[in-house]
Structures are given as C-alpha cells and as structure tokens.
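Below is one structure, written out as structure tokens; comments come after it.
All protein chains but one are shown at their positions in the complex.
Order of writing sets the labels: A and B. Residues in every chain begin at 1.
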Amino acid sequence: MLRDVAFGQYYPVDSYVHRLDPRVKLILVVLFIAAIFLSSSWAALGACALLLLFGVAFSRVAVSKVLKSIKPILFLIIFSAVLNLLFYREGTPVLSFWIIQITDRAIRFTVLMAVRLSMLIMGSSLLTLTTTPVALTDGIESLLKPLKAVRFPVHELALIMSIALRFIPTLMEETDRIINAQKARGADFESGNIVARAKALLPILIPLLISAFRRANELSDAMDSRCYTGSKGRTKMKKLKVTYRDHIALFVSLNIMAFIIIDKVMALFPAI
Amino acid sequence: MEAIRFDNVTFRYNQTGDLRPPEEVLTDFGPSDYAVRGISFSIQKGEFVAILGHNGSGKSTVAKLMNGLLFPEKGTITVFGMSTRELEKLFEIRKRVGIVFQNPDNQMIATIVEDDIAFGPENIGIEPDEISRRVDWALRCVGMEGYRMASSFRLSGGQKQRIAIAGVLAIQPQVLVLDESTAMLDPLGRKEVLDVVKSLNKQQGMTVVLITHFMEEASLADRIIVLNDGEKVLEGTPRQVFSRYDYLKSIGLSVPFAAKVARILKDKGVPIEADVLTTEELFERICQLL
Partner (left out) sequence: MSIIVKHLSFVYNPNTPFAKKALNDINLVIEDGDFFGIIGHTGSGKSTLVQHFNALIKPSRGNVRVDGMDPAEKGADLRELRSNVGMVFQYPEYQLFAETVFDDVAFGFRNYYKRSKKELKRDPDRFKAETEERVREAITMVGLDYEKIKDKSPFDLSGGQKRRVAIAGVIVMRPKILVLDEPTAGLDPRGKAEILRLLHELKKNYCPTIVMISHNMNEIASNCNKIAVISEGKIICVRSPQELFSDDELIREKGIEVPEAVRLFKLLRQKGISFDRLPFNAEEAAGLLFERLKEEGKYA
C-alpha cells in the first residue's frame, strides 16, 4: 500500500537519537550535508560515514529501514552516475570504445557522487525516522524564531508543514482509491501521447482536488472548534530542551566535522 | 442549569457568501433558501439530547451554530449565558462546547496521537505538565490508554473517532456535540464510539448533543429533537417521538425495529402499544400476547 512508503515515517522506539532535541538534530543534519559536500578525500568521506554509522547505531532504527530510504531515488543516483561516467572527461582514459571514453577521474567522481547522494538521503531520513513530524516542525519553528522580528509567519509555516505531513498518507490512500475507481470505468492512463496522458489525469486530479478542499474546510472547522486562534497565548506540551545528550552529540559531530574541514584545507593548501 | 439555548434561530448560507455545502441547498424536496428556520430549544446541563433529521435537514448547521462556527441571521444562541454573537466571548464559548465531526480523517492535526490531543489544550494556554496529564486522562476516558504514541493512520475508524473525542475532551468542555460522528464507521466502530459517549454522559455528567440519522442511536438519548427542512418538527422522549411512525416516514426518517414491528401489529388490530424502543421490550410484550 502506498501509505506505507509515505515520506516522513516515524520509527517509534526510544533511543538516544530519538531523545535528542529536534533543533540539534536539524542543525546536525544541515552540517552533515555540508560536510558531505566538503569531503573530497576518502578519509573525509569515511569520517562522514562514521558519523552516519554512529547515528544509526544509537537510534535503534533497523539498518534495513535506513538503507531502504535510498530506494525512491535509486533511479536518480544511477542516472546521474551514468552521466558522470560518460561525460566527465578529465583524467587518463582507462576504457574507451566507439565514442565512449571513461577516465580514471570519471570513475572516482562517479563513485564519490553516488556515495554522497546516498549518505545525504540516509542522513536526512534518519532525522525523519527518529523525529515525530510535530517535533520536527516545532524544531523548525524554534530555529526560525528570529525571523519573527521581520514579521515572517514562523508559527503558521510550522503548522502548515505539520498538517501537510499528517495528510500525506490520507491523500495517497485517496489517490489510490480514485485511480482504481476510474480504471474500473475504463480509464486508461498508459497509452497515448503526452497530451492524451495529461488529459487522462483529469478524472483523478479533479476529484482529488475537490476532496482536498473539502478536507481543508472540515479541518478548519475542527481547528476553530478546538479553540485555535493562532500562536498568541499558545503553550506547548513538549518544551524543547537542550540536555547533556545534545551536548555530547554536538561535541562528537563537531569534532568529526572539524576533521573534515581540516582535511579540506590541507587539500587546498598542500604546502601547509 | 441551561447549557445551550436557541431562540427563534434562522440561518442561511449565502448571507455571508459562505461556500454552501450542496447537501444543505438542494434537497430531494426542492431548494430552500434557509438551512435553519425559526428553531428554538433549550438543552440543560447533564442532558443527553439527540438531533435527528434526514441528510440536508439542517442538523449539521445547528451543530456549527452551537459554538459560533456559524452565526445566526436572526434569533440568538446562548451558551451558558453568553451569546455567540459577542465575538469576544467566542473563545470562552468554544472552550465549553466541543464538536466532534463526521470524518475522523479530517479533524486530526497531528500524526502522533498525543500531539493531536495536545492541540486543544495548547491553544487555550494550559501549562505543559497539565497538558500531558490531560492527554492521559482523555485517552483513559475513551479507552485508548495504550495508543499515546501511535500514528493516527494506523488506527481503525472507530479508534480514530475516539481519538477525536479525546482531542475535544482534553479542553474539558461542558458540552460534547457529535455531528454525525458515527456515520462513516462500521457497526463495531459505531458501538465503540457510542459506548464512550454513553459513559461520558452517565459517569461524568457530560452534556451530550448527538446529531444523527440512525434511529437506534437517537433512542439512547433522554430527549430527541427532530428537524425537517430546517425546521423543528418534533421534540420529546424517544418513546414519544418514535410512536409517530407515519409522520417520521413521511419526512424520510424511520423508527427503531421494535417500534416498527409493534406499529405494524397495532395497525392490524393487535392490542400492543407502539411505544417500544428495544427488541427486549418488544419481546416482553409479545410474550404477554402469546
């Protein structure tokens, strides 16, 4: 079923990583992504991998679950790998036939990019696997709080995100149902040219849109009924709190990242 | 003590340019401008009142008028002495009157159960520790203690609807309004929800307004108000209301099984009173005959 692969699936266990402050996790993921793209030596990448490994080990999330997060973008990884392999022209050729030429640098670059992309996805899905959507949006809201000074609607944005996440499985299920119903009426989504196919989507998109509006209407009534009036005077059940856990995690991660930066600087200025 | 009072309330959707739900506009009986016309009634604290009517009779509109989601065009609605027209009182009114809606999927804000239940208390500014206690308490009230960390989309319809009730209870309202909250559930889910509602009313003295088109559900109430095309047409105890079989049928409703059987027998000349509600009661009366 579609909803089982829905984005943002929380893995409900209690672990070190689960208990980290969502703001810390968000910052770590952003830094992690930066580190991945800073890493150009195998040692640096190894350090990133080590960080990821720590994360997975202390999260008690099944390793298969983390690995599976790559699946949706596997095609993208392979596609870009093929392009890199074929069109990266620097370095010495190791393989050439017909008009195709593959260089040693191309292989290195291809593997590097594939590893980077995979780690990026795994790292960010570790975040969504160990953080409930509400904690995540609370974290974002809290991190963006300074923007409130310039009248940026931080709370509203966070709420919108949380609701969007909540409705993904519902709308996916609904899409499934509508597709089946229209197929049963002989709808054909596979044949014809692009225009015909786009037109064939209308019987799915229109009911879906109408239903989304209906749901939005009902949801707003339900929120009004539950005394929602915006962020003013609002409290939070879960107060975000940075604890010793967060300090340790930050300390370890920052050390590894420092190594990566030093590694990069050394590469840039080999003379040092 | 009077919880909710409707005085000659009239409402139509196009007055403010609202999106009119088509069900309320074009009934099978022809279009009518007004969703609600000149309705008056009063609900006492601790009472269990059912509002019965066919689809498009205006019963959902009545629910939304009760806590100021909609405002009357004419007449007044008073909730614990406060008029829903006074905008500054609206927050206080909504704290006292909670509504559970029809589709359980469309009233949950958060994916994780505890986050969803906490939404209401967070809105009214309760302290974090107290919210957490209220979440526990609300889950106990609806018999879902073990589900605090569950994902909402893994629950059954009946369970989702019980979480929706818990989400309203956590605000600790005085009145619980259920706007066709069982219409989309299977018999099992319906029973789960009704059991919760009954126990809230009996054990905790919660005032309940149950809006439904299921006759068997309405017969659980102390009092039934019947709506037809936006007007109040009948009001009384379930026994009084369900003895009007012919009239109810003429406005697209029905009566519980037992009342219907007794009615048919009575029409054929059998000396049996038609004011029965449950199958057990009917059984007793038939045993006396045979």
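Everything that follows uses one rule, which is that a residue touches a chain if its C-beta (ideal position, glycine included) is under 8 Å from a C-beta of that chain, and two chains touch if they have at least 3 such contacts.
As the structure is a computational prediction, the values presented were derived from the model and not from experiment.
Residue A:Ala187 is the one among A:Val13, A:Ala49, A:Ala187 or A:Leu250 that touches the chain missing from this view. Of the listed positions A:Ser80, A:Gln101, A:Ser142 or A:Ser211, the one in contact with the omitted chain in the full complex is A:Ser211.
Residue B:Leu265 is the one among B:Met82, B:Met149 or B:Leu265 that touches the chain not shown.
In the full complex, subunit B touches the omitted chain through residues 22-23, 25-28, 54-56, 156-157, 183-184, 186-189, 213, 215, 252-254, 257-258, 260-261, 264-265, 268-271, 279-280, 282-283, 286-287, 289-290. In the full complex, subunit A touches the hidden chain at residues 1, 4, 64, 174, 177-178, 180-188, 202-203, 206-207, 210-211.
The rule we apply is simple: only the chains that are shown with their structure count from here on.
Chain centres here are Cα means. That of subunit A falls 42 Å from that of subunit B. Only residues 3, 10, 12, 132-134, 159, 162-163, 165-166, 169-170, 214-215, 217-219, 221-229, 233-239 of subunit A touch subunit B when the two sit together in their complex.
Residues of subunit B touching subunit A in their complex: 19, 64, 67, 69, 91, 94-95, 98-99, 101-103, 105-112, 114-115, 118-128, 131-132, 135, 149-153, 164, 167-168, 171.
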